[in-house]
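Here is the structure we will look at, set down as structure tokens.
Shown here: the complex without one of its protein chains, the others still in place.
Moving on to chain A:
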Amino acid sequence: MVEASANRPMVQALSLTKRFGNLAALDSVSLDVAPGEVVCIIGPSGSGKSTLLRCINQLERIDGGAIWVDGELAGFRRTSDRLIELTDKEIARQRLASGMVFQRFNLFGHMTALQNVIEGPVTVLKQPRATATAEAERLLARVGLAEKRGAYPSELSGGQQQRVAIARALAMKPRLMLFDEPTSALDPELVGEVLAVMRDLAKSGMTMIVVTHELGFAREVADRVVFMDQGRLIEQGPPAQVLSAPEHPRTRDFIAAVLP
């Protein structure tokens, strides 16, 4: 279905390798994500799914392979016969293509919700403060937190912090959203409000890669589910297939262990 589309892939990862010491966190992983597609990556902890996400927006340096984001080679400039590593500034510019939401929210603690959301547009994109503020208010309303604009992160619940974090990422107008276990640090009763915002975002046509343990969310929202284990991509396909009728025994074991 991806190949059928005339659009080039939003993300193309080719034979990605990433080592931490002797451990191969990613072992020759290849993955294409089409524009507008929602891909959920599942797998046991330590399977490399977060590392894959962090390589896509260059929070980790890859040791081998290549990544293109929206057609642009990540981290390197290609000449006729070599790859030249990009500067800090060029990598920062490339990161603008993607927005990232972290497991531990990582809201800027010294800034209010509104200041968190306008920080990128004002400091990085050099937007006028008034423009950025108007857009931030719209985004905070979209995640249901219009009245919390003046609250500091320490005054917000985990679910509220994560929704502000989503608004902060969206304020940069990314073409791609990366979610790194966005509900894993939340109390069970707060998971729903964050998933609702993500569901809404998926409906709006945003390209999303979501590392998650929420198999229900994956089944409902994902166009494709990818199962990873020990740094390898084991199996992928539509959620109905991967979650209900997995082909690989390791996928089957994982799903049997996770589902009650």
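Rule of thumb we're sticking to: contacts are C-beta pairs under 8 Å (C-beta built on N, C-alpha and C of every residue); 3 or more make two chains touch, one makes a residue touch a chain; residues count from 1.
The rule is short, and it goes like this: contacts and distances are computed from a predicted model.
Asker: What does the UniProt entry say the missing chain is called, choosing from "Hydroxylamine reductase", "Phosphoribosylformylglycinamidine synthase subunit PurQ", "Quinol dehydrogenase periplasmic component" or "Glutamate/aspartate import permease protein GltK"?
Answerer: "Glutamate/aspartate import permease protein GltK"
Asker: One chain is left out of this view; which of A:Met111, A:Ala146 or A:Ile255 touches it in the full complex?
Answerer: Reading the full complex, the residue touching the unseen chain is A:Met111.
Asker: Return the single residue from A:Ala25, A:Ala136 or A:Met172 that touches the missing chain.
Answerer: Only one of A:Ala25, A:Ala136 or A:Met172 touches the chain omitted from view, namely A:Met172.
Asker: Which parts of chain A face the unshown chain closely enough to count as touching?
Answerer: Output for chain A: 57, 59, 88-89, 92-93, 95-96, 98-100, 102, 104, 106-112, 119-120, 123-125, 152-155, 165, 168-169, 172.
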